[in-house]
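Handing you a structure now.
Removed: one protein chain of the complex. Kept in place: all other protein chains.
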Amino acid sequence: MSRGFHLFSDYFARRDNVLQRLDVRLKMGVAIALFAAILCSTRPVLPVSAWLLSIATMIALRIPRKIIFHRFLPSLGIVIVIMVLQALLIGKTPVFSVSLGDWVLTATREGIAQGTLTGSRVLGAVGTLLLLSSVTPAHEIFHTLHWCHMPKVWVEIAMLVYRYIFVLLDEATDMAAAQRVRLGYSSFRNSMSSTSGLIGAVIVRSMEQSFRTHEAMIARGYAGEYRFGGMDRLSWKTCFDIFSAGVGIAFVFLLIEGQLW
Amino acid sequence: MMVCFSGQRHFLRLLSVASLLLIVSSTPVWAMHISEGILPANWAGLWFVIAAPFLYWGIREIKIKSRKAPQYKPFVALVGAAVFIISCMPIPVPVAGTCSHPVGTGLAAILVGPAPTVVLSSVALTLQALFLAHGGLTTLGADIVTMGVAGAFLGYGIFWLARRMGISALVAAFLAGVVSDWATYAATSFILASALHMDASLWSMFGTILLAFVPTQLPLGVLEGILSAGAYRFIHFRIPELMKTQFLSGGSS
Partner (left out) sequence: MVISNNHKPLLECQGLCYCYEGGLQALADVDFHATEGEFVALLASNGSGKTTLIKVLAGLLPPQSGTVLIDGLDVTKIPARQLYGRVGLLLQNPIDQLFAATVDEDVAFGPRNQDLSAETVEKRVTDALESVGGLHFRGRAIHHLSFGEQKRVALAGVLAMKPSLLLLDEVTAGLDPAGETHMMHLLNRLNRQQGITVVFATHSIDLLPLFADRIYVLERGHVLMCEPTAKVFNEPEILDRAGLRLPYISSLFHDMRRYDGFPIKGLPLTVQAARRQILALLPEKLWLGIGGKKHE
């Protein structure tokens, strides 16, 4: 229960800052436009700039550098894997080769170029995603999806999952600690049985919790459908902002892709 | 002779790249979900289109079931939260330095059925993308296909088949865990390969990624199977009456 949970927090998404105060729809609109531009770009310039820009913004928002680094770490691993895969398997023009006995690994020019592009796309897109989630709490994103006519059942389930993750997380952490202090993880066999017990216990707890939650919901007038508060009407100013952000991103994209660079 | 020789060389090349991958990235955690940005726009869109009908099916099933039993919706949601937590738990791997997590969809599919599990994995994947940058929003469609569709349906299928053949529920839960884990990784490899292969052959890319997975994922799948069976036994022991209710697809339906 130790690894992986440290970074797991939407703490920063609730801190007050310039981006946090923006309309969620504007933030999501910009993110979608950026994703599209990054995924469609055929040169690494735009994705890499998006990546650098996202890091700079997160630093400006005073998110600790260590956390930014940790959040990017898995994607850096992925980038290495992709570059290796594409450099060695794609293309025909050899650049260099390494021989290890019978095995000869040849990197090609096309492969390296393609690997760099895909890698830069991953960095740019992950940067955009991290920036979005650092300034927008998950429940606001779900509200926006509801506003966009995502099926209500999905939004309702997502909201409940989001809420009870934190409850179950606390319980699971406590249970794991209780197992650990009674030497539940002292050997491999032990660990397997403790982990499966923990998994079972978390599921049982979740089922019991669901019945209690449902009772509490009924006692507050729930009749099978969760009612969400409506979002504010999309103001003309926000509409204009979304539009101009989209146009701006498209313009930069065309500028780079159209080789005007 | 020539063909055989080139086939052998081809295989050797795959093997060498795969082992290099294993060396540069010793933890298989990078492969659990398809990361944001890997899939080009057209591929990302295609997988969303493929995932959509399954998602629709799951939402419909949840709607219908919760009309009959109103507590079903919170039940599915809470099981979803539990599966989310489980997929964040480390699998106790005896080898130092490695770290992996259960997929959890096999168990979820046994508990709430495969179609609702697709919905749950879509929610869990969205939250994981937002919280942890595991997976991504543009690759959500692809991730739903690997975890939800491949993992849940194959895992549930093998559970159902094993029960039909009179195999004990515990063994069936083990098989469901193993199969859902392997199916998820196989599907992930395929989707990655299809997006990354470019002018190289799809199968050599697919083979390489699969080969790179095998040494870690084969045993991890078995461990996940053991965990699923253990968890199943625990749940069955703690709330036997629940296993027979209408909620749990393993019971009546």
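As written, the chain order gives the labels A and B, with residue 1 at the start of each chain.
Operating definition for what follows: a residue touches a chain if its C-beta (ideal position, glycine included) is under 8 Å from a C-beta of that chain, and two chains touch if they have at least 3 such contacts.
Small disclaimer: the values here were computed from a predicted structure and weren't measured.
One chain is not depicted; across the entire complex it touches A.
Note on the undisplayed chain: of the listed residues A:43, A:139, A:152 or A:180, the one touching it is A:139. Although one chain is not drawn, the whole complex shows that of A:18, A:218 or A:255 it is A:218 that touches it. If you put the missing chain back, the residues of chain A touching it would be 10, 14, 137-139, 159-160, 162-164, 166-167, 209, 212-213, 215-223, 226-230.
Convention: only the chains that are shown with their structure count from here on.
The distance from the centre of chain A to the centre of chain B, with each centre set as the mean of the Cα atoms, comes to 18 Å. Looking at the complex, you find that chain A touches chain B at residues 1-5, 7-10, 31, 35-36, 38-40, 47, 71-72, 74-75, 77-78, 80-82, 84-86, 88-91, 100, 102-105, 110, 114, 118, 121-126, 128-130, 132-133, 138, 141, 151, 153-154, 156-158, 160-162, 164-165, 167-169, 172, 176, 185, 188, 191-211, 213-214, 217-218, 224. Within the complex formed with chain A, the residues of chain B that make contact are 12-13, 15-17, 20-21, 24-25, 27, 29-30, 35-41, 44, 55, 59, 62-63, 66-67, 70-71, 73-82, 84-86, 88-92, 94, 99, 101-102, 104, 107, 111, 119-120, 122-124, 126-127, 129-134, 136-138, 196-200, 204-205, 208-209, 223, 226-235, 238-239, 242.
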